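One chain of protein is taken out of this complex; the other chains stay put.
Entry: chain A
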(Lines give C-alpha, C1' and ligand atoms only; values in the text may rest on other atoms or scores of the structure.)
Protein backbone atom coordinates (compact mmCIF):
# COMPACT_ATOMS: atom_id res chain seq x y z
CA UNK A 1 0.00 0.00 0.00
CA UNK A 2 2.85 2.32 0.95
CA UNK A 3 4.62 1.40 -2.25
CA UNK A 4 1.51 2.15 -4.30
CA UNK A 5 1.19 5.58 -2.69
CA UNK A 6 4.86 6.34 -3.33
CA UNK A 7 4.44 5.24 -6.94
CA UNK A 8 1.39 7.48 -7.39
CA UNK A 9 3.22 10.49 -5.94
CA UNK A 10 6.29 9.82 -8.12
CA UNK A 11 4.14 9.51 -11.23
CA UNK A 12 2.24 12.72 -10.42
CA UNK A 13 5.51 14.62 -9.95
CA UNK A 14 6.91 13.28 -13.20
CA UNK A 15 3.75 14.18 -15.13
CA UNK A 16 3.82 17.69 -13.67
CA UNK A 17 7.47 17.97 -14.66
CA UNK A 18 6.71 16.71 -18.17
CA UNK A 19 3.93 19.25 -18.67
CA UNK A 20 5.45 22.31 -17.02
CA UNK A 21 9.23 22.11 -17.24
CA UNK A 22 11.26 23.76 -20.02
CA UNK A 23 12.37 21.51 -22.90
CA UNK A 24 15.95 21.13 -21.66
CA UNK A 25 14.74 19.82 -18.33
CA UNK A 26 12.29 17.45 -20.00
CA UNK A 27 15.19 16.13 -22.06
CA UNK A 28 17.34 15.67 -18.98
CA UNK A 29 14.53 13.99 -17.09
CA UNK A 30 14.03 11.53 -19.95
CA UNK A 31 17.70 10.62 -19.96
CA UNK A 32 17.74 10.25 -16.18
CA UNK A 33 14.61 8.11 -16.30
CA UNK A 34 16.08 5.95 -19.07
CA UNK A 35 19.23 5.33 -17.07
CA UNK A 36 17.23 4.80 -13.90
CA UNK A 37 15.33 1.95 -15.57
CA UNK A 38 18.58 0.34 -16.74
CA UNK A 39 20.05 0.63 -13.24
CA UNK A 40 16.86 -0.81 -11.76
CA UNK A 41 17.63 -3.93 -13.79
CA UNK A 42 21.23 -3.84 -12.63
CA UNK A 43 20.04 -3.68 -9.02
CA UNK A 44 17.91 -6.80 -9.59
CA UNK A 45 21.02 -8.55 -10.88
CA UNK A 46 23.16 -7.25 -8.02
CA UNK A 47 20.80 -8.87 -5.53
CA UNK A 48 22.23 -12.19 -6.69
CA UNK A 49 25.71 -10.79 -6.06
CA UNK A 50 26.54 -10.22 -9.73
CA UNK A 51 27.63 -6.97 -11.36
CA UNK A 52 27.35 -6.68 -15.12
CA UNK A 53 29.84 -4.33 -16.75
CA UNK A 54 28.00 -4.82 -20.01
CA UNK A 55 24.47 -3.53 -19.61
CA UNK A 56 25.35 -1.18 -22.47
CA UNK A 57 24.74 -4.23 -24.65
CA UNK A 58 21.03 -4.19 -23.90
CA UNK A 59 20.87 -0.41 -23.71
CA UNK A 60 22.28 -0.33 -27.24
CA UNK A 61 20.03 -3.14 -28.46
CA UNK A 62 17.01 -1.24 -27.17
CA UNK A 63 18.12 2.02 -28.74
CA UNK A 64 18.90 0.42 -32.11
CA UNK A 65 15.71 -1.65 -32.05
CA UNK A 66 13.67 1.55 -31.66
CA UNK A 67 15.71 3.38 -34.29
CA UNK A 68 15.52 0.51 -36.76
CA UNK A 69 11.76 0.37 -36.45
CA UNK A 70 11.61 3.97 -37.56
CA UNK A 71 14.44 3.75 -40.09
CA UNK A 72 13.81 0.40 -41.80
CA UNK A 73 10.12 -0.18 -41.35
CA UNK A 74 8.88 3.39 -40.97
CA UNK A 75 7.12 2.66 -37.72
CA UNK A 76 7.06 5.98 -35.92
CA UNK A 77 5.00 5.02 -32.89
CA UNK A 78 6.85 5.51 -29.61
CA UNK A 79 4.77 2.92 -27.73
CA UNK A 80 5.67 0.25 -30.28
CA UNK A 81 9.30 1.29 -30.09
CA UNK A 82 9.46 1.06 -26.30
CA UNK A 83 7.77 -2.33 -26.17
CA UNK A 84 9.81 -3.73 -29.03
CA UNK A 85 13.01 -2.51 -27.39
CA UNK A 86 12.16 -4.19 -24.07
CA UNK A 87 11.26 -7.37 -25.94
CA UNK A 88 14.50 -7.26 -27.95
CA UNK A 89 16.57 -6.74 -24.80
CA UNK A 90 14.75 -9.55 -23.03
CA UNK A 91 15.10 -11.88 -26.00
CA UNK A 92 18.84 -11.41 -26.41
CA UNK A 93 19.28 -11.68 -22.62
CA UNK A 94 17.31 -14.93 -22.70
CA UNK A 95 19.82 -16.29 -25.21
CA UNK A 96 23.07 -14.96 -23.75
CA UNK A 97 21.83 -15.64 -20.22
CA UNK A 98 22.02 -19.38 -20.96
CA UNK A 99 25.78 -18.94 -21.08
CA UNK A 100 26.33 -16.10 -18.61
CA UNK A 101 24.24 -17.58 -15.80
CA UNK A 102 26.96 -20.21 -15.37
CA UNK A 103 29.58 -17.63 -14.44
CA UNK A 104 30.19 -15.66 -11.26
CA UNK A 105 32.21 -12.75 -9.93
CA UNK A 106 34.88 -11.29 -12.19
CA UNK A 107 34.21 -13.89 -14.90
CA UNK A 108 30.60 -12.80 -15.15
CA UNK A 109 31.57 -9.12 -15.15
CA UNK A 110 34.24 -9.55 -17.82
CA UNK A 111 32.15 -11.81 -20.02
CA UNK A 112 29.26 -9.35 -19.96
CA UNK A 113 31.71 -6.56 -20.82
CA UNK A 114 33.16 -8.61 -23.68
CA UNK A 115 29.73 -9.29 -25.18
CA UNK A 116 28.82 -5.61 -25.13
CA UNK A 117 32.11 -4.74 -26.84
CA UNK A 118 31.42 -7.33 -29.53
CA UNK A 119 28.21 -5.51 -30.38
CA UNK A 120 30.09 -2.22 -30.29
CA UNK A 121 32.60 -3.63 -32.77
CA UNK A 122 29.83 -4.86 -35.06
CA UNK A 123 28.01 -1.53 -34.99
CA UNK A 124 31.15 0.47 -35.69
CA UNK A 125 31.87 -1.72 -38.72
CA UNK A 126 28.40 -1.76 -40.22
CA UNK A 127 28.05 1.03 -42.76
CA UNK A 128 24.36 0.24 -43.21
CA UNK A 129 23.79 1.36 -39.60
CA UNK A 130 25.86 4.50 -40.02
CA UNK A 131 28.93 2.97 -38.32
CA UNK A 132 30.35 5.38 -35.71
CA UNK A 133 27.92 8.17 -36.65
CA UNK A 134 24.80 6.12 -36.07
CA UNK A 135 21.54 7.43 -37.45
CA UNK A 136 18.44 9.38 -36.49
CA UNK A 137 15.08 8.12 -35.43
CA UNK A 138 11.75 9.84 -35.57
CA UNK A 139 8.86 9.02 -33.33
CA UNK A 140 5.75 11.02 -34.06
CA UNK A 141 2.87 9.17 -32.48
CA UNK A 142 2.04 7.35 -29.30
CA UNK A 143 -0.43 4.48 -29.62
CA UNK A 144 -1.43 6.08 -32.92
CA UNK A 145 -2.09 9.52 -31.42
CA UNK A 146 -0.21 12.39 -33.00
CA UNK A 147 0.89 15.43 -31.03
CA UNK A 148 1.90 18.96 -31.82
CA UNK A 149 5.60 19.37 -32.34
CA UNK A 150 7.23 20.19 -29.02
CA UNK A 151 4.62 18.16 -27.18
CA UNK A 152 5.95 14.79 -28.38
CA UNK A 153 8.83 14.64 -25.98
CA UNK A 154 6.60 15.64 -23.08
CA UNK A 155 4.19 12.84 -23.96
CA UNK A 156 7.02 10.37 -24.29
CA UNK A 157 8.29 11.39 -20.86
CA UNK A 158 4.85 10.77 -19.37
CA UNK A 159 4.62 7.41 -21.11
CA UNK A 160 8.15 6.51 -20.04
CA UNK A 161 7.37 7.57 -16.48
CA UNK A 162 4.25 5.44 -16.35
CA UNK A 163 6.16 2.41 -17.64
CA UNK A 164 9.09 3.06 -15.28
CA UNK A 165 6.80 3.38 -12.27
CA UNK A 166 5.00 0.16 -13.18
CA UNK A 167 8.35 -1.60 -13.70
CA UNK A 168 9.66 -0.30 -10.37
CA UNK A 169 6.51 -1.47 -8.58
CA UNK A 170 6.79 -4.91 -10.14
CA UNK A 171 10.44 -5.19 -9.15
CA UNK A 172 9.56 -4.02 -5.64
CA UNK A 173 6.89 -6.72 -5.39
CA UNK A 174 9.21 -9.35 -6.77
CA UNK A 175 12.13 -8.54 -4.47
CA UNK A 176 9.91 -8.19 -1.41
CA UNK A 177 8.78 -11.79 -1.74
CA UNK A 178 10.40 -15.18 -1.81
CA UNK A 179 12.22 -14.37 -5.05
CA UNK A 180 14.10 -11.44 -3.48
CA UNK A 181 15.18 -13.52 -0.50
CA UNK A 182 16.16 -16.35 -2.82
CA UNK A 183 18.35 -13.95 -4.82
CA UNK A 184 20.13 -12.88 -1.62
CA UNK A 185 20.48 -16.56 -0.72
CA UNK A 186 22.19 -17.24 -4.06
CA UNK A 187 24.54 -14.33 -3.38
CA UNK A 188 25.39 -15.72 0.07
CA UNK A 189 25.66 -19.46 -0.49
CA UNK A 190 24.84 -21.33 -3.70
CA UNK A 191 25.74 -24.69 -2.23
CA UNK A 192 23.04 -24.31 0.41
CA UNK A 193 20.51 -23.16 -2.17
CA UNK A 194 21.14 -26.32 -4.20
CA UNK A 195 20.89 -28.48 -1.09
CA UNK A 196 17.54 -26.90 -0.26
CA UNK A 197 16.29 -27.95 -3.68
CA UNK A 198 16.41 -24.72 -5.69
CA UNK A 199 18.50 -23.88 -8.73
CA UNK A 200 20.93 -20.93 -8.38
CA UNK A 201 21.38 -21.01 -12.16
CA UNK A 202 17.69 -20.37 -12.68
CA UNK A 203 17.63 -17.45 -10.23
CA UNK A 204 20.60 -15.80 -11.94
CA UNK A 205 19.13 -16.49 -15.39
CA UNK A 206 15.76 -14.94 -14.63
CA UNK A 207 17.29 -11.88 -12.97
CA UNK A 208 19.63 -11.45 -15.93
CA UNK A 209 16.65 -11.59 -18.26
CA UNK A 210 14.79 -8.95 -16.24
CA UNK A 211 17.88 -6.73 -16.30
CA UNK A 212 18.20 -7.17 -20.07
CA UNK A 213 14.57 -6.28 -20.77
CA UNK A 214 14.72 -3.20 -18.52
CA UNK A 215 17.97 -2.06 -20.14
CA UNK A 216 16.39 -2.48 -23.59
CA UNK A 217 13.48 -0.33 -22.52
CA UNK A 218 15.86 2.29 -21.12
CA UNK A 219 17.80 2.32 -24.38
CA UNK A 220 14.68 3.08 -26.40
CA UNK A 221 13.63 5.81 -23.99
CA UNK A 222 17.05 7.45 -24.27
CA UNK A 223 16.92 7.16 -28.06
CA UNK A 224 13.51 8.84 -28.08
CA UNK A 225 14.94 11.69 -26.00
CA UNK A 226 18.01 12.19 -28.14
CA UNK A 227 16.42 11.36 -31.49
CA UNK A 228 19.61 9.64 -32.52
CA UNK A 229 21.47 6.39 -31.87
CA UNK A 230 25.17 5.58 -32.21
CA UNK A 231 27.53 2.78 -31.09
CA UNK A 232 28.45 4.80 -27.99
CA UNK A 233 25.29 3.34 -26.39
CA UNK A 234 26.99 -0.06 -26.18
CA UNK A 235 30.47 1.19 -25.33
CA UNK A 236 31.98 0.13 -22.00
CA UNK A 237 31.92 3.66 -20.61
CA UNK A 238 28.13 3.63 -20.96
CA UNK A 239 27.98 0.33 -19.06
CA UNK A 240 30.33 1.85 -16.51
CA UNK A 241 27.94 4.76 -16.02
CA UNK A 242 25.20 2.33 -15.05
CA UNK A 243 27.42 0.67 -12.46
CA UNK A 244 28.42 4.14 -11.25
CA UNK A 245 24.78 5.12 -10.77
CA UNK A 246 23.99 1.82 -9.03
CA UNK A 247 26.80 2.40 -6.53
CA UNK A 248 25.82 6.04 -6.14
CA UNK A 249 22.27 5.10 -5.19
CA UNK A 250 22.80 1.81 -3.45
CA UNK A 251 20.96 -1.43 -4.07
CA UNK A 252 18.60 -1.51 -1.12
CA UNK A 253 15.70 0.39 -2.65
CA UNK A 254 14.00 0.51 -6.02
CA UNK A 255 13.68 4.28 -5.83
CA UNK A 256 17.42 4.74 -5.36
CA UNK A 257 18.34 4.02 -9.02
CA UNK A 258 16.07 6.81 -10.22
CA UNK A 259 17.20 9.34 -7.64
CA UNK A 260 20.83 8.45 -8.33
CA UNK A 261 20.31 8.69 -12.10
CA UNK A 262 18.79 12.16 -11.68
CA UNK A 263 21.70 13.26 -9.49
CA UNK A 264 24.13 11.77 -11.97
CA UNK A 265 22.60 13.63 -14.92
CA UNK A 266 22.46 16.88 -12.97
CA UNK A 267 26.04 16.43 -11.81
CA UNK A 268 27.18 15.77 -15.34
CA UNK A 269 25.29 18.70 -16.79
CA UNK A 270 26.63 21.08 -14.19
CA UNK A 271 30.14 19.68 -14.40
CA UNK A 272 30.29 19.90 -18.18
CA UNK A 273 28.83 23.42 -18.06
CA UNK A 274 31.20 24.91 -15.53
CA UNK A 275 34.23 22.68 -15.89
CA UNK A 276 34.05 21.35 -19.46
CA UNK A 277 37.61 20.05 -19.44
CA UNK A 278 37.48 18.23 -16.15
CA UNK A 279 33.87 17.05 -15.93
CA UNK A 280 34.93 13.41 -15.91
CA UNK A 281 37.29 14.17 -13.06
CA UNK A 282 34.45 15.77 -11.12
CA UNK A 283 32.42 12.58 -11.52
CA UNK A 284 35.42 10.56 -10.47
CA UNK A 285 35.81 12.60 -7.31
CA UNK A 286 32.11 12.18 -6.56
CA UNK A 287 32.52 8.41 -6.93
CA UNK A 288 35.54 8.44 -4.65
CA UNK A 289 33.60 10.36 -2.01
CA UNK A 290 30.67 7.92 -2.20
CA UNK A 291 32.86 4.85 -1.84
CA UNK A 292 34.83 6.36 1.03
CA UNK A 293 32.06 7.96 3.04
CA UNK A 294 28.80 6.35 1.93
CA UNK A 295 29.65 2.88 0.65
CA UNK A 296 26.05 1.69 0.86
CA UNK A 297 25.04 4.48 -1.51
CA UNK A 298 23.14 7.71 -1.08
CA UNK A 299 20.02 5.80 -0.21
CA UNK A 300 21.54 4.85 3.14
CA UNK A 301 21.31 8.56 4.04
CA UNK A 302 17.56 8.45 3.49
CA UNK A 303 17.34 5.26 5.54
CA UNK A 304 19.23 6.83 8.41
CA UNK A 305 17.06 9.93 8.29
CA UNK A 306 13.92 7.80 8.33
CA UNK A 307 15.12 5.77 11.29
CA UNK A 308 16.02 8.83 13.33
CA UNK A 309 12.68 10.48 12.51
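List of remarks:
By our rule, a contact is a pair of C-beta atoms (placed from the backbone, for glycine too) under 8 Å apart; a residue touches a chain by one contact, two chains touch by 3 or more; residues count from 1.
Heads up, the rule we're going with is that contacts and distances are computed from a predicted model.
Of the names listed as "3-oxoacid CoA-transferase subunit B", "ABC transporter ATP-binding protein", "Response regulator" or "Sigma-70 family RNA polymerase sigma factor", the one that matches the UniProt record for the absent chain is "ABC transporter ATP-binding protein". In the complete complex, the hidden chain is touched by one of A:23, A:72 or A:184, namely A:184.
For the chain left out of this panel, the touching residue among A:102, A:125 or A:192 is A:192.
Not every partner is drawn; the one left out touches chain A at residues 178, 181-182, 184-185, 187-189, 191-199.
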